[in-house]
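Please read through the structure below; I'll follow up with questions.
The full complex has more chains than appear here; those shown keep their coordinates.
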Amino acid sequence: MNKMKTWFPVLITSIVFLLLWEAIVILFAIETWLLPSPYDILRETWEIRDRIFENLRSTFTISIFGLMSGLVLGVGIATVLYLIPFLQRIFYPFILISQNIPLIALAPLLVMWFGFGVGPKITIVMLICFFPIVVSTLDGFTQTDPTLQTYLKMAGASRWQRFIKLEWPSALPSFFSGLKLSATYSVMGAVISEWLGSQKGLGVLLTLSSKSFRTDRVFVAITFIVILSICFFIIISWIERFILHWKQNP
Amino acid sequence: PTNEPTGEQEQTNIKEVKLVLDWTPNTNHTGLYVARDKGYFKEEGLNVSIIQPGEAGAEQMVAAGQADFGVSYQEGVTQARTQNVPIVSIAAILQHNTSGFASLKEKNIETPKNFEGKVYGGFGSPVEEQMIASLMSEEQADVKKVQITPIGNVDFFTAIKKNIDFSWIYYGWTGIEAELRGQDLNMIYLTDYAKELDYYTPVIISNEKNIKENTETVAAFMKAVSRGYQFAIEQPQAAADILIQAEPDLNGELVKKSQEWLSPRYQADATQWGTQKEEIWTNYADWMRKHGVLEGKFDAKSAFTNQFLPEGGK
Amino acid sequence: MHLSVQNISFAYGTTTIMKNLSLEVTDGQFVSIIAPSGSGKSTLFYLIGGLLQPQSGQILLESQSIVGKRGQVSYMPQSPSLLPWRTVQQNVQIAYEIRKKKPALSEIHQLLERAGLAEVAHHYPHQLSGGMQQRVAFIRTLAEDKPILCLDEPFGALDALTRTKMQNWLQLILKEEKRTVLFITHSIEEAILLSDRIYVCHASPLQVSHVFHVSIPMNERQKKHQATGWRELTQKIEEALI
């Protein structure tokens, strides 16, 4: 009942949006190569349904593994930098740098180190995903209630106990907001990483279709990128709601 | 544990070889796909995987030995070699430059002189302006009267819809797409106006070390590739089908029509597919230097070789 | 457990809070501190608890300096300070966790029962009334099980009835386990009821102005105003405060 109430407006809006799109494409006679209509996209999806699945699987694998390792790396870095402020001062600039190295410069080096396999691709997604988690979680730590800090300190809690029992739970809401960002970026990250030489994947589908002027297929690829990404987001929101259930009002 | 010799034992003789493309797969690469999928490589004892490079081109990967072969173009090889990137061109896929400046028929751009007062959509390379200047100077026109607007990665068809008058395309792909769309183009080929601009694009490259140390492998590879292109020259339709089969996400219609246009142009007037002439390498490098788009020393002789073509390119 | 605060001085920035303050709490004693609001009572506890360090002076526990040492005393903060993501029971558990002791659930339940919180053991703090939160904080402090208890207005938000209950309970525990207590209160009645000794302080800087020994026998104190000497002591303390 409640579920339906939540989903119904989204469904309606999406349908309205798609109809509007269809109408605009038809009314203004926009050519398919510029902007295909939802119907075109749907039809083309059906056409290439077999191939989409394996492309999707390939991209999914890269993004999920990249996100996972980004998560582990992000939480690890945030923890270390928070607990050892000296390291934070030193390494924060390098973490910023990591977000500003274009793929074009990174690609040859990554290929040098990891070859053309799935390794450099997951690395790229990881490099994209760990950053929002680090920034958000670090900021989350500072949200800790000082009154609670005072109590735990007075009670003789060790640094690590305070971290595990107080600071980390306090940072959870921020952590999740970082994780949601990462999840959103992970799929695009995987698509971009497929430029590093790949046979399959939505990124490959995207480039091939675009370079051979099949805009409808480009949008098929985008549709699945979006779906994958929204799935990630929803799953993480569920986990968040489950873990932060005490926040819900009764 | 002892390893029982199995039937796969003899496959250890098969050499793993990586080939990096220059762009997304297209009809320039048909011969490579034919060689792979018709088993020509297998017959030479090679197992070739074809890799798409995305944004980071093939040259550095080949130079660094991460890939054994790659697809590049003459300008790229020239630039790379002046920067000591040790790559060598081992075959020209197309004998002549099929690129040129395209515009919609109704713009009436029929000769370089008509460029005056028009808007050129470029991708931002300094070579472009020099290119246009070269063509225009043949007709005493002034390149200063051309407005150059960078369009980056925006495709030709979008660009000409939006106040761009002409742009630089490869006819074999974008030009054919225009035909498919029923869009009439005026095409000004570089080769028609400046001989020195008839450079090789694309070419197959390998690195210096490979050439010196794995001569047999390179020869075997090129033998298979030659057969592949030979097949593509002789049977355009079948070759196109192989490419479509291999890369089903390509636009099949476009591939077929493009293949038809391109097949006779692979070898063109040459004695054999793939041969390269020193004067073409020298001329273009000289042109580049003259127009200030090439820094550093360039030795044409070491930039290419015909030695791996069947019968040494004779 | 003998706690001795010797000539400590402390300032927040340039605001001097205490200057050469000295206090003694001898083993098994119950000592109350009554002082004006904002005079520095909580700050004194932070100093004893090792959260802050005095600019000068010494704090000794059994002749050992505990300046800057945490976890030496059981402390109940002025505001309940419960972890919002833990239920009542889990909030009490943390006292065991900090000592790395496996908490006996039955023990926790006994404590909760006695504080009248058994029914809300699985509620979150935001579902509790102010008084209930204070009770949770109080039993959490008891569960810390250190030889000396520092209580910062433990019964501040409790109604008279619950308060009396908790006071009786505290006395019972003290009789059984003989703990040493340093107690901040603003109720003279409460101070007389529970203490062996009462420090009355004045502010800026926090300084002991009077010390009162409560000589009314424990079993008489329940009678409050009817107990002999109660009224006189109350009056004396009131006068000392002004």
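Read from first to last, the chains carry the letters A, B and C; within each, the first residue is number 1.
Just so we're on the same page, a residue touches a chain if its C-beta (ideal position, glycine included) is under 8 Å from a C-beta of that chain, and two chains touch if they have at least 3 such contacts.
These figures come from a predicted structure and were not determined experimentally.
Each chain type appears once in the view; across the whole complex the copy numbers read A x2, B x1, C x2.
To be clear about the criterion, only the chains that are shown with their structure count from here on.
Taking the mean of each chain's C-alpha atoms, the chain whose centre lies closest to the overall C-alpha mean is A. With centres defined by CA atoms alone, the chain at the far end from chain A is C. Between chain A and chain C the centroid-to-centroid distance comes to 50 Å (mean Cα coordinates, whole Å).
Once the centre of each chain is set as its mean CA position, chain B and chain C turn out to be 84 Å apart. Each chain gets a centre from the mean of its Cα atoms; for chain A and chain B, those two points are 36 Å apart.
The touching residues of chain B, when paired with chain A in their complex, are 18, 20, 23-26, 51-56, 60-61, 64, 66-67, 155, 157-158, 161, 177, 181, 247-251, 254-255. Put simply, chain C touches chain A in their complex at residues 45-46, 49-51, 70-75, 77, 79, 81, 83-85, 94-95, 97-98, 124, 127, 144. Within the complex formed with chain C, the residues of chain A that make contact are 147-148, 150-157, 161, 165-166, 169, 244, 246, 250.
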